[in-house]
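As you look at this complex, bear in mind that one protein chain is not there, while each of the others sits in place.
This part shows chain A:
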Amino acid sequence: MSGVVVGLGHASSWGAALVRISPYTFSAIGIAISIGVSVLGAAWGIYITGSSLIGAAIEAPRITSKNLISVIFCEAVAIYGVIVAIILQTKLESVPSSKMYDAESLRAGYAIFASGIIVGFANLVCGSVSYPFSFLTVLVFEFHCQICKPSSHFFCRLCVGIIGSSCALSDAQNSTLFVKILVIEIFGSALGLFGVIVGIIMSAQATWPTK
């Protein structure tokens, strides 16, 4: 990949090609990713959590009201994506075409792009990974004593290992364990929050060159 730049309009390397892409392209892609991928993560989390919740509520209807908290956490992840998308689109400003490929406007375009990717993928992982697993362990503990021993050990082997509690402890009384696993879910929600905070700080410095 030779980096020979002949003149402004005759560059023939990858680097020069990238620099000639309009910063608005990158900004638009960043905004789209921030909301699109966050909602994907949230929807995935709600799908796994909600289907387990409805299935388990047949056996133990009392768990529904408390375990809707998991669904609310997942929805919050989608809202973080919306918030950042709204913030990012207020950061888009028009610049005259003479200044469109200045270093400063490229920097603003890249800042918006990076912000969008940070938020999108942090929320994707947060929504689709941490909530379903913590919710599944809540389910296992919630109605453990209502299902027979062999199948409960099977469920324990599937889910509990992920959050890290031991199967032997699950013979304890159920409902008290919910609050403890909720604490773990709060830690999982912090992942999405980190992404949102960094994304907002990143987007705050996206200043386009003034006319």
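Criterion: a residue touches a chain if its C-beta (ideal position, glycine included) is under 8 Å from a C-beta of that chain, and two chains touch if they have at least 3 such contacts; residues count from 1.
Everything that follows uses one rule, which is that contacts and distances are computed from a predicted model.
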Protein name, per the UniProt record, of whichever chain is missing from view ("BHLH domain-containing protein", "Serine/threonine-protein phosphatase", "Vacuolar ATPase assembly integral membrane protein VMA21 homolog" or "EF-hand calcium binding domain 2"): "Vacuolar ATPase assembly integral membrane protein VMA21 homolog"
Residue in contact with the excluded chain [from A:I35, A:I48, A:V84 or A:I117]: A:V84
Sole residue of A:S12, A:T25, A:S51 or A:T207 that reaches the chain not shown, by the stated touch rule: A:T207
Where the missing chain touches chain A, by residue: 61-62, 64-66, 68-69, 71-73, 75-76, 79-80, 82-84, 86-87, 90-91, 175, 179, 182, 193, 196-197, 200-201, 203-205, 207
